[in-house]
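A protein chain is absent from this complex, but the other protein chains hold their places.
Right, chain A next:
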Amino acid sequence: MTDPDDAELRERCLRVRESIVRMCANPDGGHLGGSMSMVEILVTLYHRVLRIDPAEPTAPDRDLLILSKGHGAIGLYAALAERGFFPADWLDRYAAADEPLTAHPTRAVPGVEMPTGSLGHGLSVGAGFALDFRLTGSDRRCFVILGDGELQEGSNWEAAMAASAHRLDRLVAVVDRNRLQITGPTEDAVGLEPLADRWRSFGWEVVEVDGHDLTALHTALGEAPRVSGRPTVVIAHTVKGKGLPYIEGQTRSHYARLTGKPAKRALAVLGAHRRRTEQSA
């Protein structure tokens, strides 16, 4: 196995971030911050963890990924294009009339397993898939990426209870814990802490990682399930808007339209990051 924390994955993350920034140039803008925060999660899953083949996106033995925080669609699209599920030039037509890439993902997009957008559905659907895996005796896995603000939706906790009660250990939840929602910190809205304890008390195996550390993500996601008969949640501590220091961790990163100077600035910052990385390598 190659070192997961390698230059190749870092370059992929940079390209995904550049694609996200470019998609935010459309007249309606895009969910920038929460897409940037989960780039390492997506790249690790698509390039190191998921058993998938972009040439056969509906292969019967594939692993599944559901983006329950469907508003992170531009992050998902950038990652799917990077993995080769569809041509990169689709991204140029994000949010254009009658093109496949919409602000929330649909199954018109190769690699999208379930349409999402309304929060609090993905974990339950994932539990349904995992239940099928259990009944079938399959070693497939279903990963569900949840927003942290999304966990305020009560249906997640119905799913969390059911998944542990029915021992759905092929279900892996990944919480993009960027600590911000539209109006500000999650803890100022309806607080989620103690988040890890909450999952533990619902019967889940909890792993906490730095959500931008590719090695830690690879270990946590790759090893799941660590405990037989128990679903796993990886709480990935992330930074909203990651990659653009001038908006990192800021509420305003949630949604942005980037054209002209702001777009050039964002791409320049990412480009400079690439040059620094190459020089230090």
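Rule of thumb we're sticking to: a residue touches a chain if its C-beta (ideal position, glycine included) is under 8 Å from a C-beta of that chain, and two chains touch if they have at least 3 such contacts; residues count from 1.
Methods note: contacts and distances are computed from a predicted model.
Of "ABC transporter", "Cytochrome aa3 subunit 2", "FAD binding domain protein" or "Transketolase", only "Transketolase" is the UniProt protein name of the chain excluded from the display. Shown as candidates are A:Leu131, A:Val172 or A:Ala216; the residue that touches the absent chain is A:Leu131. The hidden chain makes contact, of the residues A:Arg10, A:His47, A:Lys69 or A:His121, with A:His121. Annotation: of A:Ala7, A:Ala88, A:Ala165 or A:Val227, A:Ala165 touches the absent chain (contact as defined above).
Residues of chain A in touch with the missing chain: 107, 113-115, 117-118, 120-121, 124-133, 135-136, 142, 155, 158-159, 161-162, 165-166.
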